[in-house]
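Only one protein chain is missing; all other protein chains are in place.
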Amino acid sequence: MIRTPISELADGQTVEQSFRAADKQLRVNRQGGKYIILKLADRSGTLSGMLWNADERVFDSFDRGDYVFCIGRTQIHNGALQMIVTEVQRMDPAEVERSEFERFDADESQRLRSQLVELLGGLNNVHLRQLGEAFLGDDEFMSRLIVGAAAVTNHHAYPGGLLRHTVDLMELAQLVGPRYPQIDTELLIFGAFLHDLGKLEELSCEGEASYTDRGQLVGHIVIGVQMLDEKIRTVESANEAFPVELRLQLEHLIVSHHGHYEFGSPKLPVTLEALTLHHLDNLDAKIESYTTVIESDVAADGNWTNYNPAIGRKLWKKRD
Amino acid sequence: MIRTPISELADGQTVEQSFRAADKQLRVNRQGGKYIILKLADRSGTLSGMLWNADERVFDSFDRGDYVFCIGRTQIHNGALQMIVTEVQRMDPAEVERSEFERFDADESQRLRSQLVELLGGLNNVHLRQLGEAFLGDDEFMSRLIVGAAAVTNHHAYPGGLLRHTVDLMELAQLVGPRYPQIDTELLIFGAFLHDLGKLEELSCEGEASYTDRGQLVGHIVIGVQMLDEKIRTVESANEAFPVELRLQLEHLIVSHHGHYEFGSPKLPVTLEALTLHHLDNLDAKIESYTTVIESDVAADGNWTNYNPAIGRKLWKKRD
Amino acid sequence: MIRTPISELADGQTVEQSFRAADKQLRVNRQGGKYIILKLADRSGTLSGMLWNADERVFDSFDRGDYVFCIGRTQIHNGALQMIVTEVQRMDPAEVERSEFERFDADESQRLRSQLVELLGGLNNVHLRQLGEAFLGDDEFMSRLIVGAAAVTNHHAYPGGLLRHTVDLMELAQLVGPRYPQIDTELLIFGAFLHDLGKLEELSCEGEASYTDRGQLVGHIVIGVQMLDEKIRTVESANEAFPVELRLQLEHLIVSHHGHYEFGSPKLPVTLEALTLHHLDNLDAKIESYTTVIESDVAADGNWTNYNPAIGRKLWKKRD
Amino acid sequence: MIRTPISELADGQTVEQSFRAADKQLRVNRQGGKYIILKLADRSGTLSGMLWNADERVFDSFDRGDYVFCIGRTQIHNGALQMIVTEVQRMDPAEVERSEFERFDADESQRLRSQLVELLGGLNNVHLRQLGEAFLGDDEFMSRLIVGAAAVTNHHAYPGGLLRHTVDLMELAQLVGPRYPQIDTELLIFGAFLHDLGKLEELSCEGEASYTDRGQLVGHIVIGVQMLDEKIRTVESANEAFPVELRLQLEHLIVSHHGHYEFGSPKLPVTLEALTLHHLDNLDAKIESYTTVIESDVAADGNWTNYNPAIGRKLWKKRD
Amino acid sequence: MIRTPISELADGQTVEQSFRAADKQLRVNRQGGKYIILKLADRSGTLSGMLWNADERVFDSFDRGDYVFCIGRTQIHNGALQMIVTEVQRMDPAEVERSEFERFDADESQRLRSQLVELLGGLNNVHLRQLGEAFLGDDEFMSRLIVGAAAVTNHHAYPGGLLRHTVDLMELAQLVGPRYPQIDTELLIFGAFLHDLGKLEELSCEGEASYTDRGQLVGHIVIGVQMLDEKIRTVESANEAFPVELRLQLEHLIVSHHGHYEFGSPKLPVTLEALTLHHLDNLDAKIESYTTVIESDVAADGNWTNYNPAIGRKLWKKRD
Partner (left out) sequence: MIRTPISELADGQTVEQSFRAADKQLRVNRQGGKYIILKLADRSGTLSGMLWNADERVFDSFDRGDYVFCIGRTQIHNGALQMIVTEVQRMDPAEVERSEFERFDADESQRLRSQLVELLGGLNNVHLRQLGEAFLGDDEFMSRLIVGAAAVTNHHAYPGGLLRHTVDLMELAQLVGPRYPQIDTELLIFGAFLHDLGKLEELSCEGEASYTDRGQLVGHIVIGVQMLDEKIRTVESANEAFPVELRLQLEHLIVSHHGHYEFGSPKLPVTLEALTLHHLDNLDAKIESYTTVIESDVAADGNWTNYNPAIGRKLWKKRD
């Protein structure tokens, strides 16, 4: 039986197919009745589902992250597509086609990983190359990087999103850096690699991405510096001392990449590489998040999305 | 005799050579004595010159923009290099080597112009290509574009700076656009071409770049739209009507390229192309202006520039 | 039968009378049931109407802008008056008394139009007078001006609101200008005429006022300059060239009338006329919108309106 | 002998005439030499004077506020006209023509005072009229109002400036109020009268206007309420009790007239009269201060003033 | 029968006990049905109660502030605990145990009052001591101070909260002042006493705390100065004149205690005492309000409160 991806579901459609239960909440309405709010997901997006007249028994019959078979009907409510779910049932993972649920199939993961290995391996600066190898050779690090998200909401908020954003930014750096001879492109590429690594500890990726205690108390910028420091200690234990100034520049690239104090950057960029990293990061993140706003918009009015408070505007959805 | 470029002059050096008198002012000190402040320029930069005990006769012996032969001695004053000029004399332009004074020699101009022709000529969209041809075929426009500056101070503030910034940005657009399939790269390239054209009317480039009345009263954003409108009328008189929606998108690219209301943008970017144009423009302008801050800095303290109020920080000057 | 104006309807009242259906939306509740939200309007204001248990057939039985006969009962919900509509039926426009629905009856329209003709015709400056005549003589322009709104929400957000705001501001200019001899009152009056004309293209007035694509992509400030430029071309084709400096000042009055960058003004006012126009425009708009907040408030607490987030405060409602 | 008003002095002119010594300071230069900086004033403006090689004897030979006879020569220094004074001598006040020094001759004072009496006397509200009479009948208050300034710098910063600003604003209120039937014009006029009275205590007008301790510690807004309270006590001791609500509204007009928290307004305007008062006050103050910037500008470049940091822009000086 | 304090009620609990009906509202749902929203209170906190299918008769059977006996069941709705009330009945105050409802029993009130008397009585400065006695000897003032709240929401928003905040701040002043010899601790203590007294008039404490007309039109800062002025007149009528400078400093302490213009402070602190008062006030208020956020949070996620928009963050709830 053919599954319709969430992104292709339309209003008023009967649905009988598999989803991933990304989140579930048992709620009480004002009159005291119980219902379940589901966040249903597949590779193409997410969909809110309402299961009325529910109880604890149904709620406990599946867990967050399980695959579930749902019967229901879609509708537009408050400008967003949702599904009235009349039945939900836990599925055996073996029953589902994994490629329909994971944005990153093994191939895509492999491609990005290879690209990362190539970019770091191709560096001429021996210290950066050794440091890169220390990260690449850390199996636990790599296995977490493959599944890490870059955000809870907004841009690249899906497993593998951190790897994609990281590699994309490294490639942008490789492309743009050489246009400005005064920029040290290798430093820029390595900064792109490092800049968001702290998110591996800031976010927990079990089920939906969410903030860890450490993430909220310390934040990915400081954690990123801690991860770099630890890896430099590893490199130094096996090689000569890491150059002091190069280390300061790497730390600065992490510390300043938010670009402005009001965005939680403890330092402003003071090197051309830090400045460029901040702007390219911003560009990639904004294009990704604006694209998501456009793609996930369900406004009936054909040319414009609904007003989006996070970006303070409506976006134009091109005809043609 | 070999001329030392301004950028290579050091403290305490005796100077006897040609300069361009970019600006001159006759001033009175508190006690009533007169002196002349010169802005001396060559291809590599500018230098402030002080001619003490001057009078109207000396002041009137040369004009802004003239080449002058100066005798004097350099010194650091308030952290900046300047020259105590003891003699200044108007030169015949035939006496100077033009390539020492013009940042854009004929070759560089030609290269950028060819690049522009190629970029606009290579567009597949027939309307954009016709519109590009209308600009390229307007001799007066092209001759002004060759010598226009992109700013009075800050980035690309020299004759030809507008052309360089425009072509650089078009090339960035051509490089970055294809990485995001959801972006219409041709539209982005054309927006890069249009975005600052209003500066041809906003700035007057006789002698030093300065604001025109129209520039201060109306501004390059609105002027740019007026220039586009005029050129579209030209195209429409010779061809079919210009597509309404394409025109609105081009106008929007000009109108929103400052990105934020507080930077004088009457509209926020609401298309992916406008968003990307704003960020790439910002990136190119910031790299250029930070580079200028670093290059023109004379702080003795080796690793850091002086505090620069315009960018709100000191910059790190790498030891390499 | 006597109709009760919307502004005089009270809580808990049975209603059986005509309205204009300014807007209608078919919605689905969380359980999947359908209902219609109506925006009912007459000359005195608007009222939200809820028609429960509706379906497509009822929804399609009338169009936005139609006159409808409604049966229902008013109530206060979330601090605002609304009507539970039990029946809605399309009416023949011939059945309604137009003066009960149009804020501008023919007389008021005529009065404002005459006032506009008189103000523009009374100008001594021949260039301004000819330009004014070009606008007044453009029938399409005038017919749109009569019905244009000045905003989607906030101040003067009704058909004819633009004409009222324009003429009111011109009269304020005529009153206040002569108190400051350094101000060119004719320029100020003409600036008041021009300042919001771009809203004729920014807003669409079919049914409820809403933004056009051009309005959102380009904005009424730039559109206003385009309209001025076009009309100056008309004047110049019939007369001598329009004085360059006068034109710049008119453009500046449009371009700077929002007064501050953060309100989307691409230029700050730099002439006394532009400064004064900005302040008088602000005064007239604020008085109008605060008055609307007070008049449309339904808070039970007698002396104060509810907190209004748009203006960041509660307003005092005088006991008299 | 004919005196040239300060506003008509030009560069390079020999001067031998009377001035008012508005201020004087004995300074030491970096090498240890002493000189005097004078602020010379007449009705038309002020002029900075430099007396080199001075000593305590010269400095003590006249006081601030004295009329002095100066010999010297004008020059432009740092873009402003100043005078190199070679001789300064104290004059007998009887020797000078007072009308050349006082912006307010007796006639102008009398005219404004009469206008004030008429505006307050013409009020129909008996409580406001009695309160107005209490102020008008307070001789000490009136004699201070005649000579008070409205500011130390910026707008209306001269003796009598407070009276002029007050009466001008009351007249604007009388003109604009009736255009909005929802506004209580008498309340608006009385608010205009009260709004800046606290400046009589905030500023000291002996010699140049300067802040008093009370002005800096408490401020004219709170002082103004204290003055109103005291006067209401006076009225109440002779009449019936002053209506509570009217009093609150008057206090609110004073308390909120700065309009925004960031301008030191402890409350935002919440009545239409307070809103209108704030905007008219702002309009009158801004026109006055922009006019002063234009009139006192000495930039050689004909069309534009120098950049003025207080208003964040250059102003256009019309060619007429 | 033992009453469970509100703060100890859990989800899904049956409740049959007394509450104070702090507020009640009769609402209409979208379909036209009526229901009552109750704010139930006791000493430990407040709880929202929903009484469905209500009518005017039930609504009128008790008043705001009455004690009521409620039967119902608790539940979590939208992340907050509420109670579905099925029965509500007015109680005779004699039936309830007052100490379960009043945050301030007589003992606590007495303790704070004694502490206040001791702090003011212990001042060495005779003028401050006399002024303190004038306040303490004003019975009406004291009886209102005992029951005043310090805010409508946020910190110390309960009867007696003003007294607690005032005494707490005075004690902080007594503790911290002596650590800085340059600070006049007695002035600081007296400023702490005065700083929020205007809230006695700004807020009405009948039933729930709410703003008075005077509070909204004039504000507690200006009212506080009026109260001080009145009391100084009392002191002066019985003693010698109050020292001018001391009075200005007291007024300044009130006027500047919000610390920044944008928080409605008409003056910035310019004395060390005013600076310190502002910071200690801020510290005490913030600790109190963050504590309330943590205590009243019902988020299921153990370590963090829900996001609180007023403070712009989630707070960490320690596991200990």
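The first chain written gets the first letter, and so on, giving A, B, C, D and E; residue counts start at 1 in each chain.
Heads up, the rule we're going with is that contacts are C-beta pairs under 8 Å (C-beta built on N, C-alpha and C of every residue); 3 or more make two chains touch, one makes a residue touch a chain.
Bear in mind the structure is a predicted one, so any value in this text is a computation, not a measurement.
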Handout entry: In the full complex, displayed partners of the excluded chain
Key = A, B, D, E
Completion exercise
Only one of A:Val117, A:Leu175 or A:Val218 touches the unshown chain, namely A:Val218
Exercise for the section: Check the options B:Leu9, B:Leu26 or B:Ile84 and report the residue that touches the missing chain. Expected result: B:Ile84
Exercise for the section: Could you tell me which of A:Ala149, A:Leu169, A:Val255 or A:Leu283 touches the chain that is not displayed? Expected result: A:Val255
Problem - Touching residues on chain D - with respect to the absent chain - result: 27-32, 213, 216-217
Practice task
Touching the hidden chain in the full complex, which residues of chain B are there? Just list them.
Solution key: 50, 52, 73, 75-77, 84, 303-304, 314, 316
Handout entry: On chain A, residues whose C-beta touches the chain left out of the figure
Key = 213-214, 216-219, 221-222, 225-226, 229, 245, 248-249, 251-252, 255, 261-267, 270-271
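Just so we're on the same page, only the chains that are shown with their structure count from here on.
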Problem - When chain D is superposed on chain E by its C-alpha atoms, the rotation angle in degrees, nearest 5 - result: 180
Practice task
Compare the contact pairs of A-E with each of D-E, C-E or B-C and report the one sharing over half of them by residue number.
Solution key: C-E
Completion exercise
Chain centres computed over CA atoms; the one at greatest distance from chain E is chain B
Problem - Rounded Å distance, chain C centre to chain D centre (Cα mean) - result: 40
Problem - Residue numbers of chain C (touch at least two other chains) - result: 213, 216-217, 245, 252, 270-271, 314, 316
Exercise for the section: Quick one: label the inter-chain contact graph as line, ring, star, complete or other. Expected result: other
Fill in the blank from the handout: Per the touch criterion, the pairs are A-B, A-C, A-E, B-C, B-D, C-D, C-E, D-E
